[in-house]
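These notes are about the structure you will find just below.
Note that one protein chain is taken out, while the other chains of the complex remain in position.
Take a look at chain A:
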């Protein structure tokens, strides 16, 4: 079975002004959103108490909110955990924070007062100082990963490839986080983990295209960069899309069957895969072209047979 025309020769780079402009606009919008609206940080980062409960019969979120305010928890945030029976209640307890189990008990008591079929599933308490450290740790991790990858690409390829990869990494990360700022989905530790996984996935994608660019530059006699980049994108297009689909399938399975714990993870990956795939095609290569990649930068330094160097 083949979905893609093997001889496709779409002029992706011809659209580079449009595609990069769109990317730039989206990036600016994301940054603006992240700074103005901010992220809806989860308990891991903000500190506080979250109580997860399960009802035997389906329950209405409004009903739970009523029960909570009747019990004196006015500022509680109630979220459904996919389905109508499981709910998460987030609170910022005042005063004595150490009594998280008491808070959890009180919440369940308040809910029981209204409907008796509720059961406590779990409760978490995170102190405010822990959250602050995690946030810094997360940013450090993202930066470390991006720099590590750049160094590797700089050594294995060439500095222009490293820069183009850096630009696309920043692009993909900012856009993914931007989506979270836009829809105000909860941003917790698992989502942070998957943002880092998106970095890994998207670089994987770029490297495959870059690899082909290098190969084509080395093998073709007449090396017009724009033509070569276009050919590289076209010949890896089938792989780029098929791999995204395959990975997307598994993440969809995780989203639909993995339960609320991994929802955030799966949805972030799905968003990241989409953005990463598009940027492999429309963003990374125009940047590479503008950085002025050329045949002579890519020829092996030693005049050995390049074919030999590549064998496993």
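The rule we apply is simple: a residue touches a chain if its C-beta (ideal position, glycine included) is under 8 Å from a C-beta of that chain, and two chains touch if they have at least 3 such contacts; residues count from 1.
Definition applied: contacts and distances are computed from a predicted model.
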Checklist entry - The chain dropped from view, which UniProt name applies: "Aldehyde dehydrogenase", "Protein translocase subunit SecD", "Protein-methionine-sulfoxide reductase catalytic subunit MsrP" or "ABC transporter ATP-binding protein"? => result "Protein translocase subunit SecD"
Checklist outcome for this item: Where A:27, A:76, A:104 or A:287 are the choices, the one touching the absent chain is A:104
Item to check | Touching the absent chain when the full complex is considered, from A:140, A:183 or A:299 | outcome: A:140
Next on the checklist: Can you tell me which of A:10, A:242 or A:299 touches the chain that was removed from the display?
Outcome noted: A:242
Checklist entry - If the hidden chain were put back, which of A:12, A:187, A:201 or A:282 would touch it? => result A:201
Checklist entry - Given the full complex, what residues of chain A touch the hidden partner chain? => result 1-3, 6, 52, 98, 100-101, 104, 119-127, 129-130, 134, 137-138, 140-142, 144-145, 148-149, 152-153, 156, 189-190, 192-194, 196-197, 199-201, 203-204, 207-208, 210-212, 215, 235-236, 238-239, 242-243, 245-254, 256-259, 261-262, 265-266, 269, 310-312
